[in-house]
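A protein chain is absent from this complex, but the other protein chains hold their places.
Every chain is named by a letter (A, B and C) in the order it is written, and numbering of its residues begins at 1.
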Amino acid sequence: MTPIPAAIAEALIAAGHRLDARGWVPATAGNFSMRLGPDRIAVTRSGYHKGFLKPESLMVVDLAGQPENPALRPSAETGLHCGVYRRFPGTGAVLHGHSIANTVLSRAAGPSLTLAGYELLKAFPGLPTHDASAEIPVVDNDQDIARMQAGLEARWDGMGASPPPGYLIRGHGSYIWAADMPGALARFEALEFMLECELATRRSA
Amino acid sequence: MTPIPAAIAEALIAAGHRLDARGWVPATAGNFSMRLGPDRIAVTRSGYHKGFLKPESLMVVDLAGQPENPALRPSAETGLHCGVYRRFPGTGAVLHGHSIANTVLSRAAGPSLTLAGYELLKAFPGLPTHDASAEIPVVDNDQDIARMQAGLEARWDGMGASPPPGYLIRGHGSYIWAADMPGALARFEALEFMLECELATRRSA
Amino acid sequence: MTPIPAAIAEALIAAGHRLDARGWVPATAGNFSMRLGPDRIAVTRSGYHKGFLKPESLMVVDLAGQPENPALRPSAETGLHCGVYRRFPGTGAVLHGHSIANTVLSRAAGPSLTLAGYELLKAFPGLPTHDASAEIPVVDNDQDIARMQAGLEARWDGMGASPPPGYLIRGHGSYIWAADMPGALARFEALEFMLECELATRRSA
Partner (left out) sequence: MTPIPAAIAEALIAAGHRLDARGWVPATAGNFSMRLGPDRIAVTRSGYHKGFLKPESLMVVDLAGQPENPALRPSAETGLHCGVYRRFPGTGAVLHGHSIANTVLSRAAGPSLTLAGYELLKAFPGLPTHDASAEIPVVDNDQDIARMQAGLEARWDGMGASPPPGYLIRGHGSYIWAADMPGALARFEALEFMLECELATRRSA
């Protein structure tokens, strides 16, 4: 069995505290993962509040989503985490959370949301200046995770060499990733900040 | 006299800290309870700030709302707690709080609020997917608690086998319950999250 | 010299922590006081951030606003605190803070704001039910504190035996009082909650 190093467990637990403090993991929503090796990730187990994680709230799965310990049930959305690690091999951490802004905007959006002219776009790769725009895919929610992942693959195929490191699920939440947990948290905060700006702009227009 | 086990007192106190951190128990608003046995619940006493509960802020009543210790005064709304435990025998914890979203939306609503298409609907029983809707009853506020409870019973009678585990009182707040306190907190956060989304959607429409 | 009992200092410092956590004492705004005796109050000194009070941030004045220790400068608005203690002899604590809601609504208001149909109106005296309304005076801001206080006296004279225990200063903030600090904090939270509801209602109308 692959052990989960204490530093990895601590990083996942701390991410939960941070997202919970902002209200981004309500109820038992959200899930987080970090890479342990070429074919192994640590991921949050199903049904726990992500603001109160403990080492035993975590488990190990391979990149097909199969648990090493068959007695443990991973989050239903583990397949979406695995899909990111398989498609973007440089990924070291994946965060999923729910926010008012990403929920409200994704419900109202078409197939993508465009963010333009924000300094914080620099938190995304390949955008060295604010004078740029990012097209964030918005996919329909689906309880069939394999089907949702297949739809994401098709979207990424159509987005050139470097799709943005995140997407929204309609009425559900956001997925964000980076090479390590500090990078994933920074991108999560950057995306949510820009989405809150978009929502506030629509309110005051 | 039925003792209140330390774990029950701690769970009620911790619930108060958590709701207070979100601004959901302003002034001396809100009240919480947990089941102690077939005909006994622990409930918050009247007049205390729910963000600063101590073991002595709690008391024991039977399911008719009668205090075991007649020297203590339970919250005026204890009858609504008892009404939930009587009607839904699997209930282990009941939370009542006030939020901006539940107050503003309940003031503007008709006899119910419908929530549809949110992933977080899965936090409610009987809704295994997001592709569903929940009709949350909204009842008029009334200082005659017995009359308000009778109105709720009539509403529940008309809602089939499984009414949703919560309701709103107009201009007042929400009641939510579950088999245990973690479940009640998860449903409280889920309901408030969806209500905040509804309010934000109306603002930006 | 009248000493400030440790319990009084602690209550004033704790009030500052609580209001600061909600963003209600930005910059060096806000000021607090508690009664020490028939003609003495402890009040915050001028120029300190109210989220970081220490015992030495407090001083003693009489009900005319004169410092016991002439080397210390009380807040410019001490005269408004004294005005409350003189007019309403049962007062034991006065809180003044700035919030987004009380600033925005007071700027847009006429001579008063009416709050009606909120359960939290019960936090104010003389309103045993939610089926009531409270008319909160809104006075123009004025750097001449004596003149502002004279205007308040005139407003109170016209409001019958029991004016509400609070008022707003236009574009500036709110004043709230009660027999003790827990009561003043509860009324502060109740008033701000209802004002936030009013602001959210206008946004979503």
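Definition applied: contacts are C-beta pairs under 8 Å (C-beta built on N, C-alpha and C of every residue); 3 or more make two chains touch, one makes a residue touch a chain.
Worth saying up front: this structure is predicted, and the values here are computed from it rather than measured.
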Displayed chains contacted by the hidden chain, counting the whole assembly: A, C
Contacting the left-out chain in the complete assembly, out of A:32, A:48 or A:118: A:118
Missing-partner contacts on chain A, residue numbers: 22, 117-120, 123, 128-131, 182, 185-187, 189-190, 192-193, 196-197, 200-201, 203-204
Those residues of chain C which, in the complete complex, touch the missing chain: 23, 26-29, 49, 98, 100-101, 103-104, 107-108, 141, 143, 169, 171-173, 199, 202-203
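Assume only the chains that are shown with their structure count from here on.
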Intercentroid distance (Cα basis), chain C paired with chain B, Å: 32
Separation of mean Cα positions, chain C and chain A [Å, integer]: 45
Junction residues of chain A - those touching two or more other chains: 203
